[in-house]
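One structure follows; several queries about it will come next.
Of the protein chains in this complex, one is absent; all others appear in place.
Note that the chains take the letters A and B in the order they are written out, and that residue 1 is the start of every chain.
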Amino acid sequence: MRRSMMTTLLALALSAGTSHAAPVWTGADDQPTSPLACDGAPAAAAPVAYNGGTPAKAPERKGKTIKVVDVPKLVGIGYFNSTSQGVKEAAKELGTVDAKTDGSTKANIDDQITLIDNYITSGVDGILFSANDPVAIAPVLKKALAAGINVVGYDADAEPDARQWFVNPATPNGVAKSLIDTLAKEIGEDGSFAIVTSTFTTPNQARWIAEMSAYQAKCYPKMTWLETVEAQEDNILSFNQANTLINKYGSDMKGIIGMTSVATPAAADAVTQAGQCGKVSVVGLATPNPMKPYIKDGCVKSAILWSTVDLGYAAMQALRASADGTLKPGDKTFKAGRLGELQIINGSQILLGSPAVFTKDNVDTFDF
Amino acid sequence: MSLRTLLRHETILALVAVVLLVALAFQSAQFFTGANLLNQGRLMTEVGLVAIIMTFVIITGGIDLSVGSILGLTAILTGVFWQNLGLPLMAAAGLAIAVGTFCGFVNGFVITRFGVPPLIATLATLALYRGLAEGISQARSVRGYPDWFYVLGQGNILGVPTQLWILIAFAILASVLLAATRIGRSIYAIGANEVAAFFSGLPVNRTKIAVYTASGFAAALAGVIFVSRVSTTRSDMGTGLELDAITAVVLGGTSIYGGRGSVIGTLIGLVVIQSLKNGLSLAGIKAEGTAVLIGLMLIGAILMTTAFNKRRA
Partner (left out) sequence: MAVLSQASTLSTRKPQNSRPFIARLMTDYGQECVIIAAILLLFVAVGLYNPRFLSTSNLTTIFSGNAYIAVAAIGMSMVIITGHIDVSVGALIGVLATISGTLAVSGYPVWVAWGAPILLGMAVNFIVGWLVAFARIPSIVVTLGMMSILRGGLISITGGTWISGLPKAFMIAQWKPFGLPFPIIAMVVLTLLAAWWMRNFPFGRSLYAVGGNPEAAKATGISSERRVLAVFVIHGAIAGIATILFATQLQVIQSTVPPNLELTVITAAVIGGVSILGGSGTVIGSTLAAILFAAIGSALIFVNVSAYWLRAVIGGLILITVLADMIRRRPKK
């Protein structure tokens, strides 16, 4: 009995001991950052030559009905449910596409690779993907290109030469600017805030956090980045983590940023249930439907996200166009059906546009 | 008696496998092609390596839930040793495998020395090893390996995926070890009745430690192969691998209570699961539908064998 208490004590002492050395953890990745100008002046983009891949010996697909599979990171979450809606919408509109969505119930790189591999064997004409890992997915996508399959990514990219086009929902520095600017408006330019993210290994989130950190340091040096906590893709855990942050910092924390469509509503709920509405602001990335109750009762002023339906829609349009040969290397813009002309940046990325901001006034016009 | 029932389950399962392969071949023209089958072999190598040794573990009456985490830790260490410590890649991979093997040894040591039930011991190390992988990697991936390294996971030797040769060699070695050596007989004896095995002078603890160490080695080897196949490292690699491996072993007729089972059974179990996943996908059934069918088949197969054995007994 005494020995067991001793060991527990030792473990606790140990865990408390290591803590002092730890610097403030932001959850950023190690890639270089390029924060935008504080006043929103557009950065001069250097033109980049086409750097995507090309399917080898692709058969003539113009005008023919093509079979397309959409492989998101995982199925069963609102985000990819709505991108899948967009894919179906575009397929219906085009009329010559037989599209379906198939994914693992877990965001697992191996399951995703195996699924894509099976679809290559089964002989599809096109693959849409949102990569769980940009590098790990590359070999199987290159295999698809080698088999003459058209490959287009959306949401989360692979290495450029492993796919033809990537529909970028928003540039990372653009996301960072929107989030930090919105936060600064709500908590002031000297407020302190914390972040609730999914996992450290999710590339998109790590990228955005890195850009946020750089942009905040450049444009709002007086703001304090308290810490970043991890909450998986688990809404109860996100809720608990947000609660703990509120308890830990009390009135020292003015805002919480949710980095995923799971974390943001959960953080909003934590703030609501803790009776901190108006004292702790919540901003973040989120789909509009789950955010409606919090936006309507005024606890959350705004949530940010690109239209995930449009994202899937644009990806499907881009795939059809590249199969038809109407979207080809060197193009500067791309006409994506009802979305109109979209800009092409960084060689082979189709930019969806600016993220949408959901507020009390417009949230009811969105349904996804 | 026990050998006969064993053969019984494997024969049933082998028949199921044959029927399945034929049915799937009719469903999709792309299924029964050399290229597809070899490719499936490539995809199932990591689970296969782990499942083969998991068979040993389960026959001793134990279980190893930490294999997925060991795979993840080995993957991370391969990258970290190579990039951050500047070791030659060969040495880095070797050292990482050594650490993974040591993780298996720790499992065995905790289980035998402290008498912690295997399920709990490996449940704890599942969290610990995964946590170490996360902490060491700091969520960074290591990429950009030299081309020769990809031969292991993405290349072919004599037209057959490189790692499939490793799996075959591993399977043959393991079958012989289990079926025809003293060590194999000790493993069965320990699983059938540990107390009796102890009193008949068998080195119970030493054998168990060896089995868990081997399990760590298999998971570590699978980790390096996995890195070579997907060309990057991530701390969440191999999550859920333990359940896939256990499913294959149990489907293959190894008794979860220990004392009974074979490597051949596990291999057939692996083939059945992999061809179901692949064949159903080719036939246009989505991943979640396949999951439901695999679950039904696992219960159904064991139900059939159990019912069959009851009637004979």
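To be clear about the criterion, a contact is a pair of C-beta atoms (placed from the backbone, for glycine too) under 8 Å apart; a residue touches a chain by one contact, two chains touch by 3 or more.
Here the structure is a predicted model, which means the values were calculated and not measured.
Contact with the chain that does not appear here is found for just one residue of A:D70, A:E211 or A:D269, A:D269.
Here one chain is not drawn; of B:I120, B:V151 or B:A179, the residue touching it is B:I120.
When the whole complex is considered, the residue among A:P59, A:G250, A:G298 or A:G325 that touches the unshown chain is A:G250.
The residue touching the chain not shown here, chosen from A:P290, A:G312 or A:P355, is A:P290. Check A:T114, A:N150 or A:T228 against the missing chain and you find that the one touching it is A:T228. Take chain B: the residues that touch the chain left off the picture are 61-63, 110, 114-121, 123-132, 134-135, 137-139, 190-195, 243, 246-247, 250, 255-259, 286-292, 294-299, 302-303, 306-307, 310. Residue-level contact of chain A with the missing chain is found at 1, 3-5, 7-13, 15-16, 18-20, 22, 25, 27, 74-78, 80-81, 84, 105-106, 200, 227-230, 232-237, 239-241, 243-248, 250, 262, 265-266, 269, 273-274, 289-290, 292-293.
The rule is simple: only the chains that are shown with their structure count from here on.
Considering their complex, residues 27, 29-30, 75, 100, 102-106, 108-111, 113-115, 117-119, 121-123, 133, 135-139, 199-201, 206 of chain A touch chain B. Remark: chain B residues 28, 30, 35-36, 39, 43, 46, 134, 138-141, 143, 154, 226, 229-232, 234-237, 239-240, 277-278, 281-282, 284, 286-288, 291 touch chain A in the complex.
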